[in-house]
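The complex appears here minus one protein chain, its other protein chains still in place.
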Amino acid sequence: MTPSTKLIGILLGGIGTLAIYSFLYKENRFYRLFEHIFIGVATGWLVVTTFRDFLFPKFLTPLWERGFTGLVFRLNAGAFEGQGAAGEFVKRVADASWYPTQYLWLIPAMFGCLYYTIYSRRHNWMARLVIGFGIGIGGGAAFEGFFSEYLPQIFAAFRPLLVFKSGGGIDVNLSVLNLVITLSMLSTMIYFLFTIDRHKFNLESTASAGRLLMMVSFGAVFGSTVTARLALLIERLQFLVYKWSIAWVDLYHLFAGGGPPNGV
Amino acid sequence: MLTPPIISASWGVVILSTLIVVPSLVFIALARRKKFIPPVRRIRGVDMVDEAIGRSIEMGRPMVMTVGSPGIGPLLLAVMGIMGHIARAAAKFRQRFFVPQNDVTVMALVSEYLNEVYRDAGRPELFRMEMTPYLSDQQFSYASGYMGLVHREKAGACFLIGSFAAESLILAEAGQQIGAMQVSGTVDYSQIPFLITSTDYTLVGEEVYAAGAYLSDDPVQKGSVAGQDAAKAVLIALFLTGVIWATIATIWHRDETPQVKSYDVSLSQVVYPPPKDEGENK
Amino acid sequence: MTKYRLIVLVTFLGGLYFFFRFFLPPHYGGDYLISKQTWVSQVLNVMGAVAVGLGVINIGMVYGRRVVRKEKEWPESLALLIAFVTTLVFGFGDMVYRDQNTIWNAVYEDIIFSGIFTSLGTAVFSLLAFYITQAAFRAFRVRSTEAALIMASALLIMLGALPIPVLENVIPVWLGEFRTWILTGVNVGVQRAVLLGAGTAGLIMAVRMWFSLDRSAFGGRGAGA
Partner (left out) sequence: MTPDTPRRTVLDFIANLDRRFVYFLTAVVMLIPIVSKLEFRPPMMLQAEKLFNYVEDLAREPNKRVVMISLDWGPQTAPELRPATLAFLKHVMYRRIPVVVLTLLNDGRGFTEVVPPEAAKVVEDARRAEGVPANEIEVLYGRDWINLGYRFGFSDAIRGMAGNLIEYVRSDTKRKPLEEYEIMRNVKGADSFSLMVEVTGSVGIFPAWLQWFKQTRTMRFALGCTSISVPESYTYLDSGQLVGLFEGITGAAAYERLLSERLGLSPSRDTFQAMTTQMFGQGLIVLLVIVGNVAYFMLQRRKARESTT
């Protein structure tokens, strides 16, 4: 009469959900317990996925199969020399799996391991090498990032202030829309000038208009995000009301004898 | 028509990046030689950061800062200017200071940096590993850990400056619930409204960079703020040209296309010519 | 000083590939560098992946110390460490018996992943529904012009999107129009300005950090400005 792992998972999930919600009233031990468990699981999950999806298939396995095995066979090839079939086999494996270049992958790995020197008082400058390397990458890659992200934005701002209908005549709606977009963009940009004396250039009113327009669009973003945020709670409530409560019934039936009625 | 993806730089991009980068290099060089240190407008966020530090020290409650998940990049370095300022105050007044982490490489960088700040402040013994607790790289387990930390330590001031996703409101409300003074700042557009509603002051977009420059008191950083302004002046000029160009083009071609915009404006094709293999599909 | 120079040099070297990949003309090496993309990202991935232990060391030190010294919250810290080790054990079990139906897979998938990891994640995420309600109630007050504007625009957008069938013909059409106008008009312009401003500042910051220009930069010359 052991409950299935699925059932345990649902039960635990519901208890955890309630633990998280108990925070809404007050920080408490129940919440604290699940908070810590969550952090533990999430860290473990990170380690497992790093190994499973990357280190094993992309780094360790090739190193083992193509580098290490070959090396072992090669070093021992001398001992088997002239021993007929076995010697032939060893030699063949040694040749086939000997890729010295595979060892080059150890260089980035070792370099990455320099991160661990932050725990040493004397050698922690070495961690700065690899951290600095990362900073350099951030710096060099920024150009490509900037232009691929913002160049379309720059072009998209090229909007005509006069738009015509396809039949002829001016499309007032679109023209005004383009004007609004252009003006709100320019005034916001002017708000963000930090070294120019606003007073001297008479930009005070433009800048404050920029700030007010910013508030209008922040309100709009808030308003249009609300529904999405509610959707998550709906999912959790449905889970608690429908799935979780039934899981308890299943558990009860399991111990009271008889199979689970819902077959979870 | 949509803009084609950008794979490598064209001459237009080279010119544009020169126009954006070179002015700030010039301003930085001038500031370094103390020839011209541009006046940076003191933004209110800077005062708020100082006020929050002062208040939490007065109350004897610790300070908590989160940078979200920016990864090692420009934003993180800018935020570290502000972090250094807070850490110096924390070291000086022996106040506890937490910077929970959700990325191992960022954690290495931040803890090295804090270590250094404390050493320079003459209090190396105050820096401990607990200052940068690792709360896993998962968005919401990080958020739950942060919530718990802020509540248990009864933080007096929270600084949420960096890059955030949906968790921003969870982080901000945690501090709000215990009455901590909060200063936030982000470049993530969709999170700004939530930070505004739940924190005492929000640094919007590039104010984060400017605040870092202001607090670090480094002439180089001030020069670079002036450079940013110059770069933006270039962009504004480009926009005005583009808008006028598009308007004229629309009036000119009004019989064929009702609205000439974005990539169709030949100005943008000067900056960014279409890739060759794309041509036949048009 | 030599250490500092070395760090600056390594920082500079770090950025070279990505810089040249973008700026070299295709036929003068640009295409070649782009074709090496997978290889480079593999190298960077290896560097990042081996650092995963830093997090493990950190939680070991922070929470392990609490357990050993019986400081406050030590039972929870113990639970954290147990959860961590359990996840590791079953995770690697799941990895060894991949695509099979052993107890390792079942526990890892059903209990650890669906039961705890996903459930708690969604639960924390769904706190947003409570918080957004409270934040709207608390912050949307007509205290100043700015607050009034933020409130009015949020309220009108929410009303415009409220799918009440009874009110289908009651809610004026202009509300929907207003929504579209704000979202595709003002919002587009402001968003573009904010993003471009931050992007430009980021680009300049990136150049500064690539060349280690800052006096207070992270480079070994001391953080004190």
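Order as written gives the chain letters A, B and C; numbering starts at 1 within each chain.
As a convention for this text, a contact is a pair of C-beta atoms (placed from the backbone, for glycine too) under 8 Å apart; a residue touches a chain by one contact, two chains touch by 3 or more.
It should be emphasised that the depicted structure is a prediction, and the values quoted were computed from it without experimental measurement.
When the full complex is taken into account, the listed residue touching the unshown chain is A:V226, out of A:L33, A:V226 or A:A247.
Among C:F84, C:Y108, C:F140 or C:F178, only C:F140 touches the chain left out of the display.
Across the entire complex, the residue among C:I7, C:L33 or C:I132 in touch with the chain not shown is C:I132.
Residues of chain C in contact with the chain left out of this view: 118, 121-122, 125, 129-130, 132-134, 136-138, 140-142, 151, 154-155, 158-159, 161-165, 168, 180, 183-184, 187-188. For chain A, the residues touching the absent chain in the complete assembly are 24-25, 220-221, 224-228, 230-235, 237-238, 241.
Criterion: only the chains that are shown with their structure count from here on.
Of all chain pairs, the one linked by the most C-beta contacts is A-C. Innermost chain of the displayed assembly, by C-alpha centre distance to the whole-protein C-alpha centre, is C.
For chain C, the chain with the farthest CA centroid is B.
Averaging Cα coordinates per chain places chain A and chain B 19 Å apart.
One finds 13 Å separating the Cα centroids of chain B and chain C.
Shown for chain A are the residues that touch two or more other chains, namely 20, 23, 32, 34-35, 38-39, 41-43, 45-46, 115, 118, 128, 131, 134-135, 137-139, 142-144, 146-147, 154, 156-157, 182, 185-186, 189, 192, 214, 218-219, 221-222, 225. Touching two or more other chains at once are residues 21-23, 48, 51-52, 54-55, 59, 73, 117, 120-122, 124-125, 127-128, 132, 136, 150, 154, 191, 194-197, 200, 202-203, 206-209, 218 of chain C. The touching residues of chain C, when paired with chain B in their complex, are 21-26, 30, 34, 48, 51-52, 54-55, 58-59, 61-62, 73, 117, 120-122, 124-125, 127-128, 131-132, 134-136, 138-140, 150, 154, 191, 194-198, 200-209, 213-218, 222-225.
Looking at the complex, you find that chain C touches chain A at residues 3, 6-8, 10-19, 21-23, 42-57, 59, 63, 73, 75-77, 79-88, 91-92, 94-95, 103, 106-107, 109-130, 132, 136, 145-146, 149-158, 161, 179, 181-197, 199-200, 202-203, 206-212, 218-220. Chain contact summary for the complex, chain B toward chain A: residues 3, 5-6, 9, 13, 16-17, 38-41, 43, 71-74, 77, 104-105, 108-109, 111-112, 115, 134-138, 140-142, 144-145, 147-148, 151-152, 189-190, 192-194, 196-197, 204-207, 210, 225-226, 228-229, 232, 235-236, 238-240, 242-243, 245-247, 249-251, 254, 258-263, 265, 267-268, 271-272.
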